[in-house]
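Omission of a single protein chain aside, the complex is shown with its protein chains in their original locations.
On to chain A.
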Amino acid sequence: MALTREHDLHKRRQGRNIGVLVVLLAFVALVFGLTIAKMTTGDQLQGFDHTYRIEMDPGARTGEAGQ
């Protein structure tokens, strides 16, 4: 005989807890994936670096520096 009495309530709560866990893990994975995606496709990120960056100068890329 089981020591504790199982109730439908426990099953529902367990299901809910597992569901929330899965959703939270999926959210973390999505935010992580987004961060990586933004960093790998992020030419624009360099725009926030307030100094001259040769990579940001189209003229410099073709040999006609815009300075």
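Note that in this section a contact is a pair of C-beta atoms (placed from the backbone, for glycine too) under 8 Å apart; a residue touches a chain by one contact, two chains touch by 3 or more; residues count from 1.
Basically, contacts and distances are computed from a predicted model.
Novice: Out of "Xanthine dehydrogenase, molybdenum binding subunit apoprotein", "Protoheme IX farnesyltransferase", "Spore germination protein" or "SpoIIE family protein phosphatase", what name does the UniProt record list for the absent chain?
Specialist: "Protoheme IX farnesyltransferase"
Novice: Contact with the hidden chain only, please: which chain A residues?
Specialist: Where chain A meets the chain not shown: residues 3-10, 12-13, 15-16, 18-20, 30, 33-34, 36-38, 40-41.
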